[in-house]
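Quick one: this structure, given as structure tokens, is what I'll be asking you about.
All protein chains but one are shown in place.
For chain A:
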Amino acid sequence: MADKTDLVLDVKNLKTVFFTNSGLFKAVDDLSFSVRRGETLAIVGESGCGKSVTALSLMRLVPDPPGRIVGGSVTLEGTDLLALDESEMRSVRGNRISMIFQEPMTSLNPVMRIGDQIVEAVRLHRNISAKEAHDIAVEMLRLVRIPEPARRAREYPHQLSGGMRQRAMIAMALACRPALLIADEPTTALDVTIQAQILALILDLQKELGTGLVLITHDLGVVAQTAQRVIVMYAGRKVEEASVEALFAAPKHPYTRGLMASIPAVPASGVAAQARLNEIPGTVPSLVRLPQGCAFAPRCKLAIKRCEAEYPPLADWGGGHLAACWRAEEVAEVA
């Protein structure tokens, strides 16, 4: 394991719940993970598995009500963020920890100039003049490879394309050189060709600035290209964690295996494409009525009696490869 001082983020037993009319549900349940300086950690899972709530919990931006963080700790550079008061937390947000959102089209304020939005992010945390902040904003736009950054800084979001807007978002998020960047599906809303550019950009800047990166995605292809370590989430819990090589070589959880099997492969030349795409049968269970045992059991081909009765603990399979499955040993054999 890594040296403690090298840790940018250390999350322990994070628990975020939502109080709704149909009952209380645990959006994030007992989640622990850590990110080292310059490391990329990917969090993958289907919609509704708690990825985005995890991200918002780290920023302490979970809408309250109905949501609330009820347990655990989020330690960023030695400070427990959950123990800070709101004004202390504000001085951390956008400064030491930043976030890029899924929807570049709607995540920028439509009535403010791009430059001004970056200037605001800088001046909230640095005691500098408007002129200096503006210079930083233009420099950041140059850094995210926006052509003619000085002119673009004077433009409004609607004058930029989706890819450009996401670049501007990245410029804003990195303007204060945060220790940790959270990217919540940063490329989902973009064209495939733009996706690759934006990912490459994020990784380049991460390397340049030494930022820790939490990349939230449902796209295993993106994970394989970018991350060093991966967390697979299902129904609010971590079901598997491994280095990216170990995970793709030998997934231990049937859900991870299902996700991998669902990636449509490009058929080799001369071979007919598969008639039907692979899928994981069923849907994510309602978080209000989680089964007593493993939440994945109802959809799992390997499920046995024990899976329905008892939740499997996270077991270590060596080299930091964790999986929560009673039948992890058999997963590899079945495949």
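Here is the rule we use: contacts are C-beta pairs under 8 Å (C-beta built on N, C-alpha and C of every residue); 3 or more make two chains touch, one makes a residue touch a chain; residues count from 1.
To be clear about the criterion, contacts and distances are computed from a predicted model.
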Write down which listed name, "Carrier domain-containing protein", "Outer membrane receptor protein involved in Fe transport", "ABC transporter permease" or "Aliphatic amidase expression-regulating protein", is the UniProt protein name of the chain that is not shown.
"ABC transporter permease"
Please identify which residue in A:37, A:68 or A:90 touches the non-displayed chain.
A:90
Would you indicate which residue among A:103, A:132 or A:308 is in contact with the undisplayed chain?
A:103
Looking at A:84, A:124 or A:209, which residue reaches the missing chain?
A:124
Which chain A residues touch the hidden chain?
59, 61, 87, 90-95, 98-99, 101, 103, 106-112, 120-121, 124-125, 156, 158, 169, 172-173
